[in-house]
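This is the structure I have questions about; it appears just below.
For this depiction, one protein chain was excluded, whereas all remaining protein chains were kept in their positions.
In order of appearance the chains are A and B, and numbering begins at 1 in each one.
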Amino acid sequence: MRKGLLINLDRCSGCDSCIVACKLENDLPLGHFYNKVIAVGPTGTFPDVEKYWLPSQCQQCENPACVHVCPTAASYRDPKTGMVLIDKEKCIGCQYCIYACPYGVRQFNEDAGVVQKCTLCAQITADGDGVPACVHNCNCGARFFGDYDDPDSDVCRELAKYPDEAIHTLPDPGNAKPLTRYILSPKIASWKELV
Amino acid sequence: MAIQWPLVLFSLLAGGAGGLLALAGLSELLGGSRTVRRRASWTALVLLVVGGLASVAHLASPLNAISAVTNLLSFSGISIELMLLGANFIVGAVYLVLTREGDGSTAAKVFAVLAVVCGIAIGFFCGHGYVIDAQPTWNTETLPLAYLGTALALGAFLYALVAGLTKKPAGAEVARADSSDGAPAATVVASELGGKLWLAVLVCCALDAVGIVAYGLFLGFDAAGAHGALFWGGCVVVGVAGVLACGVAGMTAAATKAPVPLAAVGAVCAFVGGIALRMLMWAAATGYLDLFSHTVPSVMLNL
Partner (left out) sequence: MTQTTLSRRGFMKAAAATGAALSAASLPLLEATDEAFADGSVERVMHKTACHGCTNCCPVRVYTEDGRVVKIEGDPDGPLNKGGVCLKCLSQIQTVYSPRHVLHPMKRVGERGENKWEAISWDEAVELAGEQIATAVKKYGPYSYWSARGGGGAYIEWETSGLDYTFGGCNSLASGACQCAMPRDFVSTTSVGFNCCVDMDNVDRWVGITDNAELDGTRRDDTERVFVLWGSQPHSSKAAHGGHGLTDARSNLGAKTIVVDPYLTAEASKADVWLPVRPGSDCALMLAWIHHIIENDLYDEEFVKHWTNLPFLINPDTRLAYKAEDVWPNYVNPAADPKGIYDTPAYVCFDAKTNSIQPFPFTAPEDCAVDPVIFTTATVNGKEAKTAGQIYREEAEPWTLEAAGETCWLDPERIREAIELYANADFGGLSNGVFSDHQENSSTAPLGALAIDALLGYVESPCSAFQNHGAASRTPDRPTQRLGVFSSTFERYGLGWTTGLTKGENDRLLDEIVAGWDAKGRDGKEMQRYFFQSRCDTMGANEHKGTHQWQTCAPKELRLAITTGEPYRPRVMYEMSGNKYAVMGPSLEWKKAYDQQDFVIQQYPNMTSFTVQTVDLFLPTNEWLEYDSYEAPGTHFNRHYARCQVTHLGETVNPFVSPYQVAEAAVEKLGAENVFDPDAYKVPFFESLEAARAAWAEQMGKESWQAMLDDIDHRFTEEPMDTYMAYYQYKEPVSDGLPRGFATMSRKVDVYSEAMLRLARTGFPYMYPFDQPACEDYDPICTFKEPTESPLEGQPGYDPEYPLVITTGRLPHFHHGTMRHAPFVREVMPAPELKINPATAAEYGIEHLDWVKITSRRGSSNARAYLTEGIAPGVLITERFWNPECFDETQETITPGIEECGYNIMSADEFQNPCFATNSYRAFTVKIEKTTRPERIWIESEQFQPFMPTLSGEPVTEEVF
(Lines give C-alpha, C1' and ligand atoms only; values in the text may rest on other atoms or scores of the structure.)
Protein backbone atom coordinates (compact mmCIF):
# COMPACT_ATOMS: atom_id res chain seq x y z
CA MET A 1 0.00 0.00 0.00
CA ARG A 2 1.28 3.46 -0.85
CA LYS A 3 -0.98 6.09 0.64
CA GLY A 4 -0.39 9.64 -0.35
CA LEU A 5 -1.64 12.85 -1.85
CA LEU A 6 -2.26 13.76 -5.44
CA ILE A 7 -2.61 17.43 -6.27
CA ASN A 8 -4.14 18.62 -9.49
CA LEU A 9 -2.56 21.97 -10.27
CA ASP A 10 -4.90 22.48 -13.21
CA ARG A 11 -7.56 22.86 -10.53
CA CYS A 12 -5.65 24.61 -7.74
CA SER A 13 -6.36 28.34 -7.48
CA GLY A 14 -3.88 29.13 -4.72
CA CYS A 15 -6.57 30.03 -2.18
CA ASP A 16 -4.60 28.93 0.93
CA SER A 17 -7.59 27.05 2.37
CA CYS A 18 -5.50 23.90 2.79
CA ILE A 19 -3.02 25.76 4.97
CA VAL A 20 -5.63 26.89 7.45
CA ALA A 21 -7.56 23.62 7.33
CA CYS A 22 -4.33 21.83 8.24
CA LYS A 23 -3.36 24.21 11.00
CA LEU A 24 -6.75 23.97 12.66
CA GLU A 25 -7.03 20.21 12.32
CA ASN A 26 -3.54 19.66 13.68
CA ASP A 27 -3.62 22.41 16.26
CA LEU A 28 -0.53 24.14 14.94
CA PRO A 29 0.36 27.45 16.56
CA LEU A 30 1.22 30.62 14.68
CA GLY A 31 4.38 30.21 12.65
CA HIS A 32 4.01 26.44 12.33
CA PHE A 33 2.98 24.72 9.15
CA TYR A 34 2.58 21.25 7.76
CA ASN A 35 1.88 22.67 4.33
CA LYS A 36 2.35 25.83 2.33
CA VAL A 37 1.18 27.01 -1.05
CA ILE A 38 3.88 28.53 -3.20
CA ALA A 39 3.19 30.63 -6.25
CA VAL A 40 5.45 29.50 -9.07
CA GLY A 41 5.85 32.47 -11.34
CA PRO A 42 4.57 34.23 -13.23
CA THR A 43 7.34 33.30 -15.60
CA GLY A 44 7.87 34.99 -18.92
CA THR A 45 7.40 38.62 -19.75
CA PHE A 46 4.11 40.47 -19.56
CA PRO A 47 1.69 39.66 -21.08
CA ASP A 48 3.11 36.31 -22.24
CA VAL A 49 3.32 34.69 -18.86
CA GLU A 50 2.31 31.58 -17.03
CA LYS A 51 1.85 30.75 -13.41
CA TYR A 52 0.73 27.93 -11.19
CA TRP A 53 0.53 27.20 -7.50
CA LEU A 54 2.49 24.45 -5.83
CA PRO A 55 0.89 23.21 -2.61
CA SER A 56 3.84 21.81 -0.70
CA GLN A 57 4.08 19.32 2.09
CA CYS A 58 5.78 15.99 2.84
CA GLN A 59 6.10 14.11 -0.44
CA GLN A 60 5.71 10.70 1.22
CA CYS A 61 8.93 9.36 -0.32
CA GLU A 62 9.10 5.64 -0.86
CA ASN A 63 12.78 5.64 0.09
CA PRO A 64 12.78 8.53 2.53
CA ALA A 65 16.07 10.17 3.37
CA CYS A 66 14.58 11.43 6.63
CA VAL A 67 14.10 7.86 7.77
CA HIS A 68 17.62 6.86 6.82
CA VAL A 69 19.30 9.59 8.82
CA CYS A 70 17.11 9.29 11.88
CA PRO A 71 19.23 7.98 14.74
CA THR A 72 16.26 6.76 16.80
CA ALA A 73 13.85 5.41 14.20
CA ALA A 74 11.47 8.19 15.18
CA SER A 75 11.04 8.94 11.48
CA TYR A 76 9.64 5.83 9.90
CA ARG A 77 7.65 4.60 6.98
CA ASP A 78 4.62 2.62 8.07
CA PRO A 79 5.06 -0.72 6.33
CA LYS A 80 1.31 -1.21 6.15
CA THR A 81 0.23 2.08 4.62
CA GLY A 82 3.48 3.43 3.24
CA MET A 83 2.87 6.64 5.17
CA VAL A 84 6.01 8.43 6.33
CA LEU A 85 5.47 9.51 9.91
CA ILE A 86 7.27 10.75 12.98
CA ASP A 87 6.97 9.05 16.33
CA LYS A 88 7.24 12.07 18.56
CA GLU A 89 8.00 9.88 21.57
CA LYS A 90 11.15 8.71 19.89
CA CYS A 91 12.25 11.97 18.30
CA ILE A 92 15.26 13.48 20.08
CA GLY A 93 15.21 16.72 18.13
CA CYS A 94 18.55 16.21 16.42
CA GLN A 95 17.00 17.68 13.24
CA TYR A 96 19.07 15.57 10.88
CA CYS A 97 15.86 14.65 9.08
CA ILE A 98 15.26 18.34 8.44
CA TYR A 99 18.68 18.58 6.80
CA ALA A 100 18.10 15.36 4.91
CA CYS A 101 14.62 16.14 3.57
CA PRO A 102 15.07 17.22 -0.05
CA TYR A 103 11.97 19.41 0.07
CA GLY A 104 12.38 21.40 3.25
CA VAL A 105 8.89 20.52 4.45
CA ARG A 106 9.76 19.61 8.04
CA GLN A 107 9.83 22.07 10.87
CA PHE A 108 11.38 21.91 14.30
CA ASN A 109 8.89 22.58 17.07
CA GLU A 110 10.95 24.39 19.69
CA ASP A 111 8.30 24.00 22.37
CA ALA A 112 7.87 20.27 21.96
CA GLY A 113 11.50 19.63 21.07
CA VAL A 114 10.52 17.45 18.17
CA VAL A 115 10.42 17.67 14.44
CA GLN A 116 6.98 17.88 12.87
CA LYS A 117 5.57 17.50 9.41
CA CYS A 118 2.43 16.52 7.51
CA THR A 119 0.93 13.36 9.00
CA LEU A 120 -1.69 12.94 6.29
CA CYS A 121 -4.00 13.65 9.24
CA ALA A 122 -3.30 10.22 10.67
CA GLN A 123 -5.82 10.99 13.43
CA ILE A 124 -8.48 10.98 10.70
CA THR A 125 -7.09 8.58 8.15
CA ALA A 126 -5.52 5.90 10.32
CA ASP A 127 -8.61 3.71 10.33
CA GLY A 128 -8.68 3.67 6.55
CA ASP A 129 -11.66 5.99 6.40
CA GLY A 130 -11.68 9.68 5.83
CA VAL A 131 -9.31 12.06 4.11
CA PRO A 132 -6.93 14.70 5.44
CA ALA A 133 -8.45 18.09 6.25
CA CYS A 134 -6.63 19.76 3.37
CA VAL A 135 -8.22 17.31 0.94
CA HIS A 136 -11.66 17.50 2.47
CA ASN A 137 -11.84 21.29 2.48
CA CYS A 138 -10.04 22.02 -0.80
CA ASN A 139 -12.08 24.70 -2.53
CA CYS A 140 -11.48 23.51 -6.04
CA GLY A 141 -11.37 19.78 -5.51
CA ALA A 142 -7.69 19.87 -6.40
CA ARG A 143 -6.43 17.53 -3.69
CA PHE A 144 -6.86 13.77 -3.61
CA PHE A 145 -5.86 11.19 -1.04
CA GLY A 146 -5.58 7.46 -1.41
CA ASP A 147 -3.55 4.39 -2.17
CA TYR A 148 -1.37 4.66 -5.26
CA ASP A 149 -1.45 0.88 -5.53
CA ASP A 150 -5.24 0.69 -5.66
CA PRO A 151 -6.60 1.49 -9.11
CA ASP A 152 -9.98 2.32 -7.54
CA SER A 153 -8.56 4.89 -5.14
CA ASP A 154 -9.30 8.58 -5.61
CA VAL A 155 -5.70 9.27 -6.61
CA CYS A 156 -5.51 6.54 -9.22
CA ARG A 157 -8.85 7.45 -10.73
CA GLU A 158 -7.84 11.10 -11.06
CA LEU A 159 -4.42 10.18 -12.45
CA ALA A 160 -6.03 7.99 -15.05
CA LYS A 161 -7.74 11.02 -16.56
CA TYR A 162 -4.44 12.63 -17.56
CA PRO A 163 -1.70 11.76 -20.00
CA ASP A 164 1.84 11.11 -18.78
CA GLU A 165 3.01 14.51 -19.95
CA ALA A 166 0.70 16.12 -17.39
CA ILE A 167 1.88 14.04 -14.44
CA HIS A 168 4.85 15.20 -12.44
CA THR A 169 6.80 14.58 -9.28
CA LEU A 170 9.11 16.96 -7.55
CA PRO A 171 12.68 16.41 -8.69
CA ASP A 172 14.55 13.77 -6.74
CA PRO A 173 18.13 14.60 -5.81
CA GLY A 174 19.00 10.99 -5.21
CA ASN A 175 16.89 7.96 -4.74
CA ALA A 176 14.20 9.25 -2.38
CA LYS A 177 11.37 8.36 -4.75
CA PRO A 178 8.78 10.94 -3.75
CA LEU A 179 5.33 9.39 -4.02
CA THR A 180 3.25 12.55 -4.33
CA ARG A 181 2.17 13.29 -7.86
CA TYR A 182 1.21 16.66 -9.30
CA ILE A 183 -1.01 17.05 -12.32
CA LEU A 184 -0.21 20.07 -14.48
CA SER A 185 -1.32 20.18 -18.08
CA PRO A 186 0.97 21.98 -20.51
CA LYS A 187 -1.89 24.23 -21.63
CA ILE A 188 -2.11 25.66 -18.10
CA ALA A 189 1.63 26.04 -17.59
CA SER A 190 4.85 24.21 -18.17
CA TRP A 191 6.15 22.27 -15.18
CA LYS A 192 9.17 23.89 -13.60
CA GLU A 193 11.83 21.70 -12.03
CA LEU A 194 12.68 24.46 -9.55
CA VAL A 195 16.25 23.23 -9.04
CA MET B 1 20.67 27.50 7.31
CA ALA B 2 21.37 28.63 10.83
CA ILE B 3 24.79 27.66 12.12
CA GLN B 4 24.40 24.77 14.55
CA TRP B 5 27.10 25.64 17.07
CA PRO B 6 26.88 22.45 19.12
CA LEU B 7 27.51 20.41 16.01
CA VAL B 8 30.31 22.70 14.87
CA LEU B 9 32.07 22.32 18.19
CA PHE B 10 31.34 18.65 18.54
CA SER B 11 32.72 17.67 15.17
CA LEU B 12 35.88 19.69 15.55
CA LEU B 13 36.61 18.80 19.16
CA ALA B 14 35.84 15.12 18.72
CA GLY B 15 37.76 15.06 15.46
CA GLY B 16 40.66 16.88 17.09
CA ALA B 17 40.59 14.35 19.88
CA GLY B 18 40.72 11.64 17.25
CA GLY B 19 43.77 13.33 15.76
CA LEU B 20 45.46 13.41 19.16
CA LEU B 21 44.78 9.73 19.71
CA ALA B 22 46.00 8.86 16.23
CA LEU B 23 49.29 10.63 16.86
CA ALA B 24 49.59 8.98 20.25
CA GLY B 25 49.10 5.65 18.53
CA LEU B 26 51.76 6.52 15.99
CA SER B 27 54.07 7.50 18.81
CA GLU B 28 53.48 4.15 20.46
CA LEU B 29 54.27 2.42 17.21
CA LEU B 30 57.10 4.62 16.01
CA GLY B 31 58.56 5.64 19.30
CA GLY B 32 58.22 8.64 21.61
CA SER B 33 57.51 9.62 25.16
CA ARG B 34 55.02 7.60 27.13
CA THR B 35 54.29 10.67 29.18
CA VAL B 36 53.44 12.66 26.08
CA ARG B 37 51.26 9.88 24.78
CA ARG B 38 49.45 9.54 28.08
CA ARG B 39 48.97 13.28 28.40
CA ALA B 40 47.78 13.46 24.80
CA SER B 41 45.38 10.62 25.48
CA TRP B 42 44.06 12.34 28.58
CA THR B 43 43.62 15.52 26.56
CA ALA B 44 41.81 13.55 23.89
CA LEU B 45 39.47 12.04 26.47
CA VAL B 46 38.68 15.50 27.80
CA LEU B 47 38.00 16.79 24.28
CA LEU B 48 35.80 13.79 23.54
CA VAL B 49 33.75 14.49 26.65
CA VAL B 50 33.49 18.21 25.92
CA GLY B 51 32.62 17.49 22.29
CA GLY B 52 30.07 14.91 23.33
CA LEU B 53 28.46 17.35 25.72
CA ALA B 54 28.38 19.94 22.97
CA SER B 55 26.54 17.53 20.72
CA VAL B 56 24.03 16.81 23.46
CA ALA B 57 23.34 20.52 23.62
CA HIS B 58 22.06 20.23 20.07
CA LEU B 59 19.28 17.90 21.15
CA ALA B 60 15.95 19.16 22.37
CA SER B 61 16.72 17.71 25.78
CA PRO B 62 20.03 16.31 27.05
CA LEU B 63 18.22 13.20 28.22
CA ASN B 64 17.33 12.50 24.59
CA ALA B 65 20.95 11.47 24.12
CA ILE B 66 20.06 8.24 25.84
CA SER B 67 17.57 7.45 23.08
CA ALA B 68 20.24 8.06 20.52
CA VAL B 69 22.57 5.71 22.33
CA THR B 70 19.97 3.00 22.68
CA ASN B 71 19.31 3.12 18.95
CA LEU B 72 22.95 2.85 17.88
CA LEU B 73 22.29 0.06 15.45
CA SER B 74 20.28 2.32 13.14
CA PHE B 75 23.64 3.03 11.41
CA SER B 76 22.48 6.52 10.63
CA GLY B 77 25.18 9.16 10.32
CA ILE B 78 24.59 10.15 13.89
CA SER B 79 24.88 6.64 15.26
CA ILE B 80 28.15 6.12 13.42
CA GLU B 81 29.44 9.34 14.96
CA LEU B 82 28.25 8.14 18.35
CA MET B 83 29.86 4.76 17.90
CA LEU B 84 33.14 6.35 16.94
CA LEU B 85 32.87 8.74 19.83
CA GLY B 86 32.49 5.78 22.13
CA ALA B 87 35.18 3.78 20.35
CA ASN B 88 37.69 6.56 20.62
CA PHE B 89 36.91 7.04 24.26
CA ILE B 90 37.29 3.36 24.99
CA VAL B 91 40.48 3.05 22.99
CA GLY B 92 41.97 6.06 24.73
CA ALA B 93 40.88 4.89 28.14
CA VAL B 94 42.09 1.32 27.64
CA TYR B 95 45.36 2.62 26.30
CA LEU B 96 45.76 4.72 29.41
CA VAL B 97 45.05 1.71 31.57
CA LEU B 98 47.44 -0.49 29.63
CA THR B 99 50.23 2.03 29.80
CA ARG B 100 49.73 2.92 33.45
CA GLU B 101 52.62 0.80 34.58
CA GLY B 102 54.84 1.02 31.53
CA ASP B 103 54.62 0.67 27.81
CA GLY B 104 55.72 -1.59 25.08
CA SER B 105 53.17 -4.28 25.72
CA THR B 106 51.62 -6.00 22.76
CA ALA B 107 48.23 -5.01 23.98
CA ALA B 108 49.28 -1.37 23.96
CA LYS B 109 50.53 -1.78 20.40
CA VAL B 110 47.21 -3.25 19.37
CA PHE B 111 45.38 -0.34 20.93
CA ALA B 112 47.81 2.03 19.32
CA VAL B 113 46.75 0.68 15.94
CA LEU B 114 43.13 0.98 16.97
CA ALA B 115 43.75 4.56 18.09
CA VAL B 116 45.17 5.46 14.68
CA VAL B 117 42.22 3.89 12.91
CA CYS B 118 39.51 5.24 15.19
CA GLY B 119 41.13 8.65 15.50
CA ILE B 120 41.18 9.12 11.77
CA ALA B 121 37.74 7.63 11.33
CA ILE B 122 35.98 9.96 13.72
CA GLY B 123 37.33 13.02 11.96
CA PHE B 124 36.10 11.71 8.66
CA PHE B 125 32.73 10.39 9.74
CA CYS B 126 31.83 13.52 11.67
CA GLY B 127 31.71 15.11 8.25
CA HIS B 128 30.40 12.15 6.39
CA GLY B 129 27.00 12.32 8.07
CA TYR B 130 26.35 15.52 6.19
CA VAL B 131 26.88 13.99 2.78
CA ILE B 132 23.21 13.82 1.86
CA ASP B 133 21.28 14.29 -1.37
CA ALA B 134 19.06 16.95 0.15
CA GLN B 135 21.93 19.38 0.64
CA PRO B 136 23.67 19.98 -2.66
CA THR B 137 26.35 22.08 -0.96
CA TRP B 138 27.18 19.21 1.38
CA ASN B 139 26.77 16.34 -0.99
CA THR B 140 30.49 15.78 -1.66
CA GLU B 141 33.20 13.56 -0.21
CA THR B 142 35.39 16.64 -0.04
CA LEU B 143 33.32 17.68 2.95
CA PRO B 144 34.32 14.77 5.22
CA LEU B 145 37.83 15.12 3.81
CA ALA B 146 37.88 18.72 4.97
CA TYR B 147 36.39 17.69 8.31
CA LEU B 148 39.13 15.08 8.63
CA GLY B 149 41.90 17.42 7.53
CA THR B 150 40.93 20.17 9.90
CA ALA B 151 40.50 17.68 12.74
CA LEU B 152 43.87 16.06 12.12
CA ALA B 153 45.64 19.40 11.86
CA LEU B 154 44.13 20.43 15.15
CA GLY B 155 45.00 17.08 16.73
CA ALA B 156 48.54 17.18 15.39
CA PHE B 157 49.31 20.66 16.63
CA LEU B 158 47.71 19.80 19.96
CA TYR B 159 49.94 16.75 20.14
CA ALA B 160 52.99 18.86 19.40
CA LEU B 161 51.82 21.29 22.03
CA VAL B 162 51.40 18.55 24.61
CA ALA B 163 54.83 17.24 23.71
CA GLY B 164 56.32 20.70 23.90
CA LEU B 165 54.83 21.28 27.31
CA THR B 166 56.15 17.94 28.55
CA LYS B 167 59.58 19.05 29.77
CA LYS B 168 60.22 16.12 32.07
CA PRO B 169 58.86 12.90 30.94
CA ALA B 170 57.32 11.03 33.78
CA GLY B 171 58.31 7.48 34.59
CA ALA B 172 61.69 5.83 34.77
CA GLU B 173 62.52 4.89 31.25
CA VAL B 174 62.32 7.07 28.20
CA ALA B 175 62.69 5.01 25.14
CA ARG B 176 65.03 6.37 22.56
CA ALA B 177 64.78 9.83 23.99
CA ASP B 178 67.18 12.04 25.79
CA SER B 179 67.17 10.55 29.26
CA SER B 180 68.33 13.64 31.09
CA ASP B 181 65.80 15.34 33.32
CA GLY B 182 64.38 18.63 32.24
CA ALA B 183 65.08 18.09 28.63
CA PRO B 184 64.23 21.12 26.48
CA ALA B 185 60.80 21.07 24.91
CA ALA B 186 62.26 20.91 21.45
CA THR B 187 64.10 17.77 22.38
CA VAL B 188 60.99 16.02 23.59
CA VAL B 189 59.09 17.17 20.54
CA ALA B 190 61.86 16.23 18.20
CA SER B 191 62.01 12.72 19.53
CA GLU B 192 58.29 12.06 19.14
CA LEU B 193 57.11 9.64 16.48
CA GLY B 194 60.59 8.44 16.09
CA GLY B 195 61.63 11.99 15.33
CA LYS B 196 59.02 12.43 12.65
CA LEU B 197 56.42 14.40 14.61
CA TRP B 198 56.82 17.59 12.61
CA LEU B 199 56.66 15.61 9.42
CA ALA B 200 53.43 14.06 10.64
CA VAL B 201 52.16 17.53 11.54
CA LEU B 202 53.02 18.72 8.08
CA VAL B 203 51.17 15.82 6.53
CA CYS B 204 48.13 16.65 8.61
CA CYS B 205 48.41 20.31 7.60
CA ALA B 206 48.57 19.28 3.99
CA LEU B 207 45.45 17.17 4.43
CA ASP B 208 43.79 20.15 6.09
CA ALA B 209 44.71 22.41 3.20
CA VAL B 210 43.70 19.87 0.60
CA GLY B 211 40.38 19.24 2.34
CA ILE B 212 39.47 22.89 2.73
CA VAL B 213 40.54 23.81 -0.78
CA ALA B 214 38.76 20.81 -2.24
CA TYR B 215 35.53 21.72 -0.47
CA GLY B 216 35.95 25.35 -1.46
CA LEU B 217 36.43 24.34 -5.07
CA PHE B 218 33.37 22.12 -4.82
CA LEU B 219 31.28 25.00 -3.55
CA GLY B 220 32.77 27.24 -6.18
CA PHE B 221 34.28 30.59 -5.44
CA ASP B 222 31.02 32.39 -6.05
CA ALA B 223 29.05 30.35 -3.55
CA ALA B 224 31.87 30.16 -1.05
CA GLY B 225 32.82 33.77 -1.59
CA ALA B 226 29.25 34.80 -0.76
CA HIS B 227 30.35 34.17 2.79
CA GLY B 228 33.50 36.23 2.29
CA ALA B 229 34.83 36.56 5.83
CA LEU B 230 34.21 32.92 6.59
CA PHE B 231 35.66 31.54 3.43
CA TRP B 232 38.46 33.89 2.52
CA GLY B 233 39.34 34.92 6.05
CA GLY B 234 38.58 31.90 8.22
CA CYS B 235 39.08 29.04 5.81
CA VAL B 236 41.67 30.25 3.32
CA VAL B 237 43.84 32.72 5.23
CA VAL B 238 43.79 31.06 8.63
CA GLY B 239 42.70 27.51 7.91
CA VAL B 240 44.85 26.92 4.85
CA ALA B 241 47.64 29.49 4.74
CA GLY B 242 48.06 29.83 8.52
CA VAL B 243 48.02 26.11 9.14
CA LEU B 244 50.34 25.32 6.26
CA ALA B 245 52.75 28.04 7.34
CA CYS B 246 52.90 26.57 10.81
CA GLY B 247 53.29 23.09 9.41
CA VAL B 248 56.13 24.13 7.12
CA ALA B 249 57.74 26.07 9.95
CA GLY B 250 57.80 22.82 11.89
CA MET B 251 60.30 21.52 9.37
CA THR B 252 62.59 24.46 9.97
CA ALA B 253 64.72 25.73 12.77
CA ALA B 254 61.70 27.40 14.24
CA ALA B 255 60.58 24.02 15.48
CA THR B 256 63.69 23.71 17.54
CA LYS B 257 63.78 27.31 18.68
CA ALA B 258 60.20 27.72 19.75
CA PRO B 259 58.21 24.52 19.48
CA VAL B 260 55.57 25.48 22.01
CA PRO B 261 54.59 28.83 20.50
CA LEU B 262 54.69 27.27 17.06
CA ALA B 263 52.46 24.39 18.11
CA ALA B 264 50.15 26.81 19.91
CA VAL B 265 49.81 29.12 16.93
CA GLY B 266 49.30 26.12 14.69
CA ALA B 267 46.63 24.74 16.97
CA VAL B 268 44.85 28.09 17.04
CA CYS B 269 44.98 28.36 13.26
CA ALA B 270 43.74 24.82 12.87
CA PHE B 271 40.96 25.47 15.36
CA VAL B 272 39.89 28.69 13.70
CA GLY B 273 40.12 27.13 10.26
CA GLY B 274 38.16 24.08 11.42
CA ILE B 275 35.45 26.21 12.95
CA ALA B 276 35.29 28.45 9.87
CA LEU B 277 34.97 25.49 7.57
CA ARG B 278 32.10 24.08 9.57
CA MET B 279 30.40 27.45 9.81
CA LEU B 280 30.76 27.80 6.07
CA MET B 281 29.10 24.45 5.60
CA TRP B 282 26.03 25.57 7.53
CA ALA B 283 25.95 29.04 6.06
CA ALA B 284 26.21 27.75 2.51
CA ALA B 285 23.47 25.15 2.96
CA THR B 286 20.69 25.80 0.49
CA GLY B 287 18.60 22.70 0.74
CA TYR B 288 17.55 21.00 -2.43
CA LEU B 289 14.03 22.39 -2.81
CA ASP B 290 13.61 24.29 0.38
CA LEU B 291 9.90 24.80 -0.01
CA PHE B 292 9.09 26.14 3.44
CA SER B 293 11.91 28.65 3.44
CA HIS B 294 9.79 31.04 1.40
CA THR B 295 8.36 33.74 3.56
CA VAL B 296 4.89 35.20 3.16
CA PRO B 297 3.92 35.70 0.44
CA SER B 298 5.33 32.37 -0.65
CA VAL B 299 6.38 33.01 -4.17
CA MET B 300 9.07 31.84 -6.56
CA LEU B 301 9.83 34.62 -8.97
CA ASN B 302 12.36 35.03 -11.72
CA LEU B 303 12.74 31.31 -12.23
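Note that in this section contacts are C-beta pairs under 8 Å (C-beta built on N, C-alpha and C of every residue); 3 or more make two chains touch, one makes a residue touch a chain.
Keep in mind it's a predicted model, so treat the numbers as computed, not measured.
Enquirer: Which chains here touch the chain that is missing from view?
Expert: Every shown chain touched by the left-out chain: A, B.
Enquirer: From the list A:91, A:120 or A:138, which touches the chain that is not on show?
Expert: Residue touching the chain left out of view: A:138.
Enquirer: So that we can see where the missing chain sits, which residues of chain B does it touch?
Expert: 295-297, 299, 301
Enquirer: Considering the entire assembly, which residues of chain A contact the chain that has been omitted?
Expert: The list for chain A reads 8, 10-11, 13-17, 19-21, 23-25, 27, 29-31, 41-47, 49-52, 111, 123, 133, 136-142, 187-189.
Keep in mind that, in the parts below, only the chains that are shown with their structure count from here on.
Enquirer: Could you please state the distance in Å, as a whole number, between where the Cα atoms of chain A are centred and where those of chain B are centred?
Expert: 40
Enquirer: Spell out the residues on chain A that touch chain B in their complex, using ranges where they run on.
Expert: So the residues of chain A touching chain B come out as 33, 36-41, 43, 54, 56, 65, 68-73, 90-96, 99-107, 112-114, 170-171, 173-176, 192, 194-195.
Enquirer: Provide the residue numbers of chain B that touch chain A in the complex, in ascending order.
Expert: On the chain B side, the touching residues are 1, 4, 58-61, 64-65, 67-68, 70-71, 74, 76-79, 82, 129-130, 132-136, 138-139, 285, 287-294, 297-301, 303.
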